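Notes for the one structure printed next.
Of the protein chains in this complex, all but one are displayed in their positions.
And now, chain A:
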Amino acid sequence: MTAPTTILSAVQQAALIRKLTALADDEIILAQRGGEWTGHAPILEEDIALANIAQDELGHAGMYLELRRALDGSDADALAFTRSADEFSSSRFVELPKGDWAFTMLRQYLYDAYEALWLDAARKSTYEPLAEVANKAFREERFHLQHTALWVERLALGTPESMKRTQDALNALWPYVGQLWQPVEGEAGLIEAGLLPDLNAVRTRWEGLIVPHLRVQCGLILPPGGAEQPGRDTHTEYLVPLLDEMQRVYRAHPDTPYW
């Protein structure tokens, strides 16, 4: 990877590490939720598709943590497999249990649209290593969004049962989705310096993309926006059991060479 020409201040570096970790944490937790469908998806092709998407998200997490390693020498596997819940900075949106197929597809869709648009904006980061990662990940994320957008349409316009489940999923997820936009401590300074995309601008684009799609194309009713969101240091009760499962093998065999 290209060595950064940007010289970061200590404050900027600490904030960037927090942001990279938060980005990676959302990917890791959502990938784990996606992986829970392996062997259980409604049809084989979708089983494969969701496993592919989860694998891509893990690849993105790996790239973010590689950027972090370049800053502080930390180890990606140790970060993923040994931190406790209160050390994770994942959003509650990705922690919620996988739910039914409509819930899984709708959450992945809302997330993919957010990620694709954030990455698109991050391609212009003045921090070259991040711009490079964004360029790479953006190309992969497009496939996710195409796939999940079609599924949301298919479910919303399918049978009364599938439509009800999709609307229920939207009602359940909407109050949580705002947490994706929660900045990490010091993020504003990085945005001002051009290192990170302006979250508000990305959010405006995101709403412009998904709100008409959900309302007009899919005929869904958007619930009222959620209350003010607590930050990424507040987790759901679901994170601890998720980590317990995800980290079990690593914790039992920390010296295994293949990780």
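As a working rule, a contact is a pair of C-beta atoms (placed from the backbone, for glycine too) under 8 Å apart; a residue touches a chain by one contact, two chains touch by 3 or more; residues count from 1.
Here is the rule we go by: contacts and distances are computed from a predicted model.
The protein name that UniProt records for the chain not on display, among "Phenylacetate-CoA oxygenase subunit PaaJ", "Branched-chain amino acid transport system ATP-binding protein", "Nucleoside ABC transporter membrane protein" or "Response regulator", is "Phenylacetate-CoA oxygenase subunit PaaJ".
Note that of A:Ser9, A:Thr38 or A:Gln146, the residue touching the chain absent from this view is A:Gln146. Remark: the omitted chain is touched by one listed residue; of A:Ile17, A:Leu30, A:Met63 or A:Ala80 this is A:Met63.
Within the entire complex, the positions of chain A that touch the omitted partner chain are 1-2, 45-46, 48-49, 51-53, 55-60, 62-63, 116, 120, 132-133, 135-137, 139-140, 142-143, 145-147, 149-150.
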